[in-house]
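Report on one structure; see the data block that follows.
A protein chain is absent from this complex, but the other protein chains hold their places.
For clarity, chains are labelled A, B and C in written order, and residue numbers in each chain start from 1.
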Amino acid sequence: MREPITRILRGSALALILLFFLFPILWILLMSFQTNADILRIPPRLGFTPTLSNYVALLSGKLATSSGTLDITFLRNLGNSLLLSVASVAASLVLGVPAAYAFARYRFRLGESIAFTLLSFRFAPPLLVLLPLSLYFQILGLTDTYGGLIWVYQLITLPLILWIVRGYFEDASPDIEHAYRVDGHSWWRTFTRIAVPLARPGIAAAGLLAFIFAWNNFVFALVLASADKQPVTVGALAFVTAAGIQYGQIAAAIVLSILPTLALALYAQRWLVEGLSLGAVKG
Amino acid sequence: MSGLEISGIRVRFGHAEVLRGIDCRVAAGETVVLFGPSGAGKTTLLRAIAGVEPAASGVVRIDGREVQDLEPEHRPLGMAFQNFSLYPHLSAYENIASPLRARRLRTPEIEIKVRRVADLLRIDHVLGHLPRELSNGQKQRTALARALVAEPPVLLLDDPLRNVDAKLRYEMRLELPPLLRKTGAAVIFVTQDFREAMALADRVVVLREGAVLQDAPAEEVYGAPASVPVAQLFGDPPMNLLSARLVQEDNRVRAEAAGMAPGFPDLDITRMEAPLLGVRPEDVLLASPATGGAHAEILAVTPLHERCVLLLRAADGTELVASMAGAAPDPGTFVSIAGARHAVLFDPASGRRLAISDARTEVVA
Amino acid sequence: MSDKARDLCKARVAGRISRREFGKRITALGIGAAAADGLLQASYTRAMAASFDWMKYKGTTVKLLLNKHPYADAMIADLDAFRALTGMDVKYDIFPEDVYFDKVTAALSSRSSQYDAFMTGAYQTWQYGPAGWLVDMNEYLHDAGKTAPDYDFEDMLPNLRASDSWSGVPGAPLGGTGAKQWAIPWGFELYSISYNRNIFDQLKITPPENLPDLIEKATKITKDAGGPYGVGVRGSRSWATIHPGFLSGYTNYGARDFTVADGKLKSAVDSAESKAFHELWVKMIQEAGPKNWATYTWYQVGQDLGAGASGMIYDADILGYFMNGAGNKEAGHIGYTPIAPNPEAKGPTSNIWIWSLALSNFSNAKDAAWYFIQWATSKQHDMFGARKKDLVDPVRASVWADKVFQDRIAGSYPGYLETYKATAPDAKIYFTPQPLFFNVTTEWAAALQRMVAKEVAVSEGLDQLAATINRELRDAGIG
Partner (left out) sequence: MSDFALPVPAKRWRVGRLLPYLLSLPSLLVCVGIVIPFVASAIYSLQRYNLAFPTGRAFIGFGNYISFLSDPSFWNTVEVSIIYTAATVGIELLLGLAIAMLLRERTFINNVISVVLMLPLMTAPALASLMWKLMTNPGFGVLSWAVSLIGLSNFKWASDPHTAMLTVVLVDIWVYTPFIMILLLAGLRSLPPAPFEAAQLDGVPGRFVFFRVTLPMLSPFIVTACLFRLLDSIQQFDIIYAMTQGGPGDSLMVFQVGAYLEFFQYTNVGRSAALLMVLWVITYFLSDRFVRQWHKLRERRQGHA
């Protein structure tokens, strides 16, 4: 159908793009199978004897350095990341999906103002709230609790979910829901059986993006939580040690920290793109 | 009373009033067609009745019970939406079963009822399909089945034939009246197509700009539109509206225009500046030029169904539309206008109907 | 443990027998040297307990905020001894250095009672002290009821004790009159040259003696060593770039950061001495420093030395120590040498960094936390860290005099002790204490980056820097 020259151009453009975006990932993957000595060679080389020592160190929690064996809490950090991200996204979905529905379906006094205010939290510089927040959390007794962190994480996840899901609801015809209510189903049943299932691609995609952003957060947990509640983003800095930066372990940590998100993304692949489109479900 | 009774329904969208106090009654077993141009508020009225569009004021009674303050799910009615509004993630079977499930019927009972209505609408072979796997006609029948399945006392059908092809529409026009009558429900059927209205309606309610223009049996709306707008809306091709001259004659008044001069025995006004004479195209009596009468030039000819429609210029220069059976004459030739079989006279200022012609046909000398 | 061995340990602890005598007799009892150290440690603990009510806060838990550092690792390794001694429990949060001080600032500025004691440097106490976040330890040190009789604060090197002690008046000398003891020194580092012996041997050059000599040799390495560059120093836009080798050399050239008159500070970075030194330093980086020097923290400086990417570093002596350890490519090839950058100078004038322990003013268990700090800075624990772990620049004179420690260092890290000894006498904090320390040094690092990038000439850059610093001092009301 298409001219071969276009196909070649398109193919090589894609190849270049994949190279740019995936080369660093590939390099990190390679690094995760190397010892620090292999990584710190001049000039860098491809050939090396692969080792699983980085992964072993991460998973066993023992890091051997020149200044002795250090305990590392990577698995705990990974668990914290999972807990914080999953709980934050779940809370955001519970709070945000009904709100998104309200903004999409009803025109009500102050509705737009509330919607914009919610969005504007996404735009507030995190540091702006972070500075007094630690003081405030101290008063509320939320310092160093998962609950407090999940609350603050709402600043990241809630607006994203709210706005993407709202667009999705807006583009879906309300008549399908009307029909269901006329059939005799309550509002709540209609919301849970019709509105939400139909918006599932949008919810899945928004949830995934929110998950990624929550997962990548650094500064909130750093300031507000003690070491045993830190996510991987902060925890991986523990590999910057006096005896040298443990690049191999950092690389392995990145690989391991990407895996859950990647798995989620591949699972949600079929909804991901469709879900971010404002395009409605066509009956 | 049993059936549907609405009064004083008002709906506002922001500052615009979309429905300005609608009153209407539909008896059980009766089919009322809600007719009007787009934007008239037909769909809004159905929605207000169903409760999915909040009404600013007004009363909706179903079988004598006020329901305007109830949520949609508590109103005993069924509704078919113009765009079908099937649940895309549920099979046709589940779509149809939905009202029954809402009423918590037991599974075998649901099965029986769904099968029955599906048989009736000839979609029993596609019950397992998802909506996107259905043809438009099947979708339409599924939507209809869903509205019918719980045998509600009130049925609201929002232009259900609009999105289906001509053949199916024709079939459905024939099938629907007995079907609806069988349900015994009070039916409101929305359409923009006057033929559909004529075919289905026990009564037609003509709606424009949020107000009822006429509420009468279909033949009456056709034959005796209550006002100029109704005359313009209802009918295809629409009624000729010709500026007429009143002529007092014995015990009646004649209105002369374009070579026609129907008589109006009940008219008590004798003098009026240019009243409007409404004549349906098929009521324009045509004759060959040889038979005398007023000559008119044929400007254009279009076939419409089994008849052909002629655009004429009468001797006095008035243009009008007539229709006739048989072979189409050539444009440029002449016919003779012999009179009007039936005509309506309107007040040009208010647009209101003044009188209906008597049965005698007259030919102007 | 046999009674005989226990008696022997007690005798050693009480100072009745010499170390050598102790070693000889314990060997005679058939106990290996390592086991004997353990015995000694245990009996020290018992000896401490004998003369002081260490069990007073039994059952209390102390929570610490720690930086990820070998010194902290050494302490953690010895925590069981503290638990046994006091019946208290210790919990700790440990954070990487990149974010550690931000974490401290966040915790203290929110007046959090979460942490009772934490690690700090001296510079930080110049902020934390005036801010009211720290407890003045003098009230504990001088209270016989709270401090064990054998604690011997005077055993700590005087410059270190003074460094953590300040009156809070900007410009007032450290350890001067009215000074408060904001923190207790615990482990420290000073600044000298650590070099790659292989590279030096290969190029047949000797360790540098002063800055011009260093520049010459470093330039030669960059040119001739076939890959490695000459000298690694820090360069990130941070106070940390200013305080190690840089300030040591700066001081050696007779330059000061401020002049103090009538209680007001004035920047002295635009002095002739300062400009002369900056010219050399900038030249050194341009000609023989790491290419992306401006992103270098001590991790990169150390990493390059350990991986053989640099010929030498002018940075913390302990950094050279760590890079000589297993896991690094150049392990065992690192040499150490003191440096007095100014050829005219009598000797090195090294600035120092002191890891200290401070007591949070918001702690709900201050007395108990003091017990912990007291233990962690005691001779006993200092000795444990120095002998067994990597607390290699311990703060106590008695530990430096310890033969076991000396032998261990001399064995694996030749030149380290000698370098320390040559550098230590004049090693102290050469900054003028004042609360805008971080503003000034960060601006300073940024200015240095611009000079190295040739965005501004050295002299002009320093004039601008002085003006900026003076303005900030005035704004804060101390200039």
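Side notes on the structure shown:
The rule we apply is simple: contacts are C-beta pairs under 8 Å (C-beta built on N, C-alpha and C of every residue); 3 or more make two chains touch, one makes a residue touch a chain.
Fair warning: this is a prediction, and the values are worked out from it, not measured in the lab.
Touch with the chain omitted from the figure is made, among A:I72, A:V89 or A:L155, by A:L155.
Annotation: of C:T105, C:S167 or C:Q406, C:T105 touches the absent chain (contact as defined above). Touching residues on chain C toward the chain that is not drawn are 101-102, 105-106, 109, 126-128, 130-132, 227, 235-239, 290-295, 300, 304, 307, 309, 435-436, 438-439, 442, 445-447, 449-450, 452-453, 455, 475-477. Across the interface with the omitted chain, chain A contributes residues 10, 13-14, 17-18, 20-22, 24-25, 27-28, 31, 39-44, 95-96, 98-99, 101-103, 105-106, 108, 111, 114-133, 135-136, 151-152, 154-155, 158, 160, 162-163, 167, 170-171, 184, 187, 205, 209, 212, 215-219, 232-234, 236-237, 240, 245, 247, 250-251, 253-254, 257-258, 261-262, 265-266, 269-270, 272-279.
By our rule, only the chains that are shown with their structure count from here on.
Under the stated contact rule, the graph of chain-to-chain touches is a line, running from one end chain to the other without closing. Of all chains, B has its CA centroid at the greatest distance from the CA centroid of chain A.
Each chain gets a centre from its C-alpha atoms; the one nearest the centre of all protein C-alpha atoms is A. Centre to centre, using the average C-alpha position, chain A and chain C are separated by 39 Å. Touching of two or more other chains is recorded for no residue of chain A. Shared interface positions of chain C, i.e. residues touching 2 or more other chains, are not present. Contact residues of chain B toward chain A in the complex are 47, 50-52, 71-75, 77-79, 81, 83-89, 98-99, 102-103, 131-132, 139, 146, 150.
Remark: chain A residues 173, 175-176, 178-187, 189, 194, 197-198, 281-283 touch chain B in the complex. Within the complex, the chain C residues that touch chain A are 68-70, 73, 92-99, 102-103, 106-107, 109-112, 114, 227, 299-300, 302-303, 306-309, 318-319, 322-323, 325-329, 331, 389-390.
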